[in-house]
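Have a look at the structure below before the remarks.
A single protein chain has been omitted from the complex, and every remaining protein chain is retained in its original position.
And now, subunit A:
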């Protein structure tokens, strides 16, 4: 019996997505206004499709000097009033990574106990600046988050929303890296004619496309494939 259940695993694969947003003061105004349009759009997409509703679990965090869970990972159809991101303080990547590790650990355990199968979650990480905290702190928090022993170590895709941000600032926080996996992620820095708000609007679009594509993806063995990262063709203005 146990054997036949294993052979015929039809547990539903849940897809966990996190939006991680830098809310340091430089993001105040148009950039955060654009960020605040992301959640309503994602919720509309989920609510228009019961299939997405049943398999996608979405959470949001912000960070400045500290990090906070803005929307705990869950079924977006349950969200009554949509939380807003507001600006405060500096840019502590370390705080962001630590909070993320805590949340993921808790959220994945919850999903599993609810009977779902889960793979590694995906993190869409939006920032407009380099970390203001101590580099060794950031590195330690990142190592902890992406520790190979951590089953929920996420796929992390950093998006820099101003051209002034160098790719070298973001690349260390990509996970997994090309040397580590044949399904490596990458970072994106906006290099188009628009402002940060334009860049953020494009992130919303690729985030939604990625959610939709992930829901129907199939792996080499014909089983649900899980996370499909953004398509570079949809990110022409990004390097």
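Going forward, a contact is a pair of C-beta atoms (placed from the backbone, for glycine too) under 8 Å apart; a residue touches a chain by one contact, two chains touch by 3 or more; residues count from 1.
Please note the rule applied: contacts and distances are computed from a predicted model.
This complex has a chain not shown, and the name its UniProt record holds, of "Uptake hydrogenase small subunit", "Protein kinase domain-containing protein", "Acetoin:2,6-dichlorophenolindophenol oxidoreductase subunit alpha" or "Succinate dehydrogenase hydrophobic membrane anchor subunit", is "Protein kinase domain-containing protein".
Only one residue from A:53, A:172 or A:192 touches the chain missing from this view: A:53. Against the chain not shown here, subunit A presents residues 6-10, 12-13, 37, 40, 43-44, 47-51, 53-55, 75, 77, 82, 212-213, 215-218, 220-225.
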